[in-house]
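All protein chains but one are shown at their positions in the complex.
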Amino acid sequence: MKKKSTFLMITATLGFAFLYAPIVSLVVYSFNASKLVTVWGGFSTKWYGELLDNDQILDAAFISLKIAVISATLAVVLGTIAGFCLSRFKRFRGRMALSGMVTAPLVMPEVITGLSLLLLFVAMEGLLGWPSGRGTLTVIIAHVTFCMAYVAVIVQSRLSSMDESLEEAAMDLGAKPGSLFFLVTLPLIMPAIVSGWLLSFTLSLDDLVIASFVSGPGNSTLPMVIFSKIRLGVSPEINALATLMIAAIALGVIATVFQMHRLKKNAV
Amino acid sequence: MSPAERGQQVTLEERQPFIEIKNVTKKFGDFVAVDDLSLDIYQSELFCLLGGSGSGKSTLLRMLAGFENPTHGQIVIDGVDMTDIPPWKRSINMMFQSYALFPHLTVESNIAFGLKREGVAAREIKARVQDMIDLVQLNKFAKRKPAQLSGGQRQRVALARALIKRPKVLLLDEPLGALDKKLREETQFELINIQESLGVTFVVVTHDQEEAMTLASRMAVMHEGEIQQLGLPHEVYEFPTNRFVAEFIGSVNMFEGHVVEDEPDYVMIASKEAGSHLYVSHGISCSPNQNVSVAIRPEKILMSHNKPEHDYNCCPGVVEDIAYMGNMSVFKIRLDSGKTVRITRFNRERSEDEYFTWHDKVFLTWGPTSCVVLTS
Partner (left out) sequence: MTTSSGAAWIASPTLKKVAQGIKKKFNWGRALVISIPTIWLAIFFLVPFLVVFKISLSTTEIAQPPYSALFAWDAEEAIAVLRLNLGNYLFLFEDTLYIDAYWSSIKIAAISTALTLVIAYPMAYAIARSHPKYRMILLALVILPFWTSFLLRVYAWMGFLKKDGVINGFLLNVGIIDQPLAIMNTDTAVYIGIIYTYLPFMILPLYTALEKLDGTLLEAAADLGATAWKTFFFVTLPLSVPGIVAGCMLVFIPAVGEFVIPALLGGSDTLMIGRVLWDEFFLNRDWPMASAVAIVMLLFLVLPIMLFRNTQGTKGENF
């Protein structure tokens, strides 16, 4: 048993090293004065300066954040409704269809989702004149569609693990279905909704493939700009950008962990 | 005043039933949970529905609360047909098995929940919540969340929350199921006191016969969606009307036999299994030679080393096993027919005058009124 646990220790350590080494190297080389990855040219923050001068990246970052916030919010609303319907309405016409459409985007390759939505937008523009052209709106629609599936799955699994008699108790005490949802169900699935929002936000902010299909000229998202830059090779500005994003995410994660900890202590 | 006495005080037939369950059937797909069941429950009763899992007792309770609609039949409460009335409009409240306390609300807000939905004035809510908190003795815990309470405290919050709307009927689903044995006994009496002081009609669902026996002023035993027997607790225990009830409640020894003498004031039953004729001192309605079962409870059987004077109700056997349980001992006696009979004896004295041990030859006997003849 002793031998086995040292084996486990070593593999786990190597595994974590494998997970974190590339991220650490991104951060380290963002402070490298030399443009070459292999050469340490001394500590410098010049790439951060260049990054902040790069309007293309900053504009794209702004567009991406805007899209991510709007898509995550809409996806949470639609996904929560879908998850609620699937777990609380036992029998209704179209249940199979809804449950299929909720889970299918999870296994759909991004290239197919992207292509099919683009072709839909083109066809709709031809037929209805809406949406005219591609841009932020079409990217948001696309992101909402695939993010709501994730939200629905999270909310559904949270609801199915929740004691249904809580909702029955509220009904029994005089709450009508509408107020019941806002007074009891919603507060109780809030953790699932929050994680659904964060997941949607991340997926939207991270998406390259779908956005490449459905966005229009002049509306490049951040991943699209990054992709076009790194395709040609390593670029230290992108290292600086990556470091800033990692810092933001690390702060965000720490804040959420604290918040969750506090909520857990107060409630449940 | 024991629950049984309370039940006997009033002659039920004189009163108008408060809850009328009329030929109610509930099907889930092909499964029949409740099968053409009719039942009347009267005001201020503490009525118990006793049954195993899948007996339909919980489904019946959920239909009273309005969470399920009957497939057929009708439920009338206080003269009002409940068919189209949703749960939130019924003046019936329920205490859930899991208690279903809202984890995000404090004890106070949990109790106030029902009144707030009614739109009662804030000041009145405050006063009534305080009254309830006093009633269930939770003053110290009013600001806590359910997760910070013990099982017994949660149970009391659930009770307070269900009672605050002054319901016509309170439904209790396994109210004591989640409590440990000691607490359960205390709470049983507390529940009875609260029910008596408020006069609310209680309908309790339980699988625990002891709980049903102590709580109920009247009870029904359910099995496979039907009521097997309806009556006062001691009636159900002492005079089970069929085999299921006899075996479900308490433990029982069954002897198969057939009627040899059938007189208005007694019957004599020949039973190979018992190895003796069985004498029962009350008449039964049966045909001559009909096969019947005779049920006798373990605590009603007397055991002796010496053969009793009479020939009937006298089964010779050998002590096969003894289980010492402190206040009493359980004996397993193998009769000459091969049948094993279970008897219980209270350990009244430390050194008993008659001492029984393994492989003793013994005779079992009982009084002519102690057993029940089951024809079905």
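For clarity, chains are labelled A and B in written order, and residue numbers in each chain start from 1.
Everything that follows uses one rule, which is that a residue touches a chain if its C-beta (ideal position, glycine included) is under 8 Å from a C-beta of that chain, and two chains touch if they have at least 3 such contacts.
All of these numbers come straight from a predicted model, not from anything done at the bench.
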Residue in contact with the excluded chain [from A:33, A:85, A:186 or A:263]: A:85
Which one, B:20, B:68 or B:273, makes contact with the chain that was left out? B:68
Answer key for A:65, A:208 or A:263 versus the chain not shown reads A:208
In the whole complex, of A:102, A:139 or A:193, the residue touching the missing chain would be A:102
Note that chain A touches the chain not displayed via residues 1, 4-5, 7-9, 11-12, 15-16, 18-23, 25-26, 29, 36-38, 78-79, 81-82, 84-85, 89-92, 94, 97-98, 101-112, 115-117, 119-120, 122-123, 126, 141-142, 144-145, 148, 150, 152-154, 156-157, 160, 177-178, 198, 202, 205-206, 208-209, 212-213, 223, 226-227, 230-231, 233-234, 238, 241-242, 245-246, 249-250, 252-253, 257
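Keep in mind that, in the parts below, only the chains that are shown with their structure count from here on.
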Help me check something: in the complex, which residues belonging to chain A touch chain B? 163, 165-166, 168-176, 179, 183-184, 187-188, 266-268
Over in the complex, which chain B residues touch chain A? Could you list them? 65-67, 86-89, 92-94, 96-98, 100-104, 113-114, 117-118, 145, 147, 161-162, 165
